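First, the structure itself, so that you have it in front of you.
Showing just some of the chains, left in place.
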Amino acid sequence: MIVQLKKSPDEKQLQALLDWLKSMSLDVHISKGTNYTVLGLIGDTSAIDMELIQVLDIVESVKRIQEPFKSCNRKFHPDNTVILLGDKPLGGGEFQIIAGPCSVETEAQILEVAAAVKAAGAAALRGGAFKPRSSPYSFQGLREEGIRLLLQAKKASGLPVVTEIMDISQLPLFDEVDVIQVGARNMQNFELLKALGKVKKPILLKRGLSSTAEEFLMSAEYIMANGNEEVILCERGIRTFETQTRNTLDLSIVPVLKKLSHLPVIIDPSHATGYAELVPSMSLAAAAAGADGLIVEVHNNPSCALCDGIQSLNPETFARLAPQVKQVSALVRQGGLL
Amino acid sequence: MIVQLKKSPDEKQLQALLDWLKSMSLDVHISKGTNYTVLGLIGDTSAIDMELIQVLDIVESVKRIQEPFKSCNRKFHPDNTVILLGDKPLGGGEFQIIAGPCSVETEAQILEVAAAVKAAGAAALRGGAFKPRSSPYSFQGLREEGIRLLLQAKKASGLPVVTEIMDISQLPLFDEVDVIQVGARNMQNFELLKALGKVKKPILLKRGLSSTAEEFLMSAEYIMANGNEEVILCERGIRTFETQTRNTLDLSIVPVLKKLSHLPVIIDPSHATGYAELVPSMSLAAAAAGADGLIVEVHNNPSCALCDGIQSLNPETFARLAPQVKQVSALVRQGGLL
């Protein structure tokens, strides 16, 4: 950590700061210039609250050099974390696809989609039971009943299931759920993250709409620091000025996260783009960028025209897309440049 | 709502759509052009899920004309909502200031700040007990003990108190709290919003870091649709590319919200800017923009140099600022242009 002091800092205050830093087991190197004095803090600064220093009268600015995250940091854990989706390893070099409808709607729907995505090679089934909707007047999901139907589809298809939690109080309903999803709007719901740190199953953590890569990793750190090391990072588009897509998919976060962290990284092209017609190209691009997998919306949609899905693929398109995506992933991994 | 159809829509699908719209008690006007057919939906469309229509094969795009919010909509409730902070009316023309430390730290601190801000004319005392921090290693607030100390300060000063809730499970601790704050990161924690809709006290709702005005009002609508009509809207800066300020204060949302809604609007210049030196100008600007009040950080901070506050005012500056802000507010209200 680099602390830049104001011109002619008060000597007493400076000494107090130096003493406090030493009490935190840090070494301090002092560089005095004509206009500025700079302190270089050496040691483990991840537990230091930058704001506590920044507020001091004698301090001009504070800059971190070490990343503020530890458990998810690749520097302290060079090997990739591999998380099992049933018997399929995520993060270990093989590309995995989680697929299914945005919302669980009926028994027939979820059973049919589960069978279809399994046949196309999906590693897990997704389906929303608790739905975060910006309007209180929109469909809020089948809730408990949705989880029941999803577990039925799990039993029928043999696929592990992924579904979203919206509040700590819903946790008892997730006992047989395989992977618990935290939505983008809850990425900094810190009480929920702490509670999920005490759960013994993988957490699929979505990046917030305007969260930096560092904030994203800090939210993973909340879960890990509370004891659960199985976190899957999921980019699902960020908010920008562009209106042709629902959000802007930030694929460059894949190599950034892979460099900073050992956790698996997957992409949600459905929420990122908001349009089914953009999903194939972004799925292929995600694989080429080095992602470990996808979570993608697939809907059967045969009779009911008014139920879901401007951003959902139909099962036929998904069946064509899935093997292509895996081929691209294999090709770039062989290339050895990622 | 305007539904633009694709060229040569399938007649059967079109008829199905028209029948469904009629079943929702909507009138439909059809305009046929050379390249496009457009449906104009007349009636109450606020309960219509745009996505359900957008997904149809025959539909090119859907645009809303009516706002999707009702309870907070000024069109259906032309008069300003006035919410009492103790005996001080917020939203009724008089400018109100909520002030206090970012975090409750000690009994001495909160009692001293409470006395200081009361003397300077604050209408309520703020102080964080549960603190949302991006790092699990940062100070998380005094939690239950913090609320106890805050209530002690309430008793001593006579000021009503405002403090943040982070999870539904904390609600029982808020019995004697006067105003419950929902932080920016929880603006779309819909389960929490629903629970607060059943509470009988004002909710101070902060705008999310990248939430549009419409999404902000929809979150207020979640609270109101569940029965609690006392919502205070608070702008606290949005996330942009600018790095000289912690966030970018969007003051133009004040007249926008005032036009769209009857709810009171206040500004948090402390979190918006992140620097105490920028707080006076943004406080004065907020009053000039027509805001109903401020929530501002004030810290006594005499002996303890390492506790808080790069963005907090000291009590002396606050005592000078408060009357100036009220003067500006009175001046622009007399001007009659807002």
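Going by the order they are written in, the chains are A and B; count residues from 1 in each one.
Note that in this section a residue touches a chain if its C-beta (ideal position, glycine included) is under 8 Å from a C-beta of that chain, and two chains touch if they have at least 3 such contacts.
In this text, all values refer to a predicted model and were calculated from it rather than measured experimentally.
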{"item": "2 chains shown - copies of the sequence in the complete complex", "value": "4"}
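Throughout what follows, only the chains that are shown with their structure count from here on.
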{"item": "Whole-Å gap separating subunit A and subunit B, where each centre is the average of the chain's CA atoms", "value": "27"}
{"item": "For the subunit B and subunit A complex, residues of the former touching the latter", "value": "13, 16, 20, 46-47, 49, 51-57, 68-69, 132-140, 166-170, 185-186, 188-192, 194, 209-210, 215, 218-219, 221-222, 225-226, 239, 305-310"}
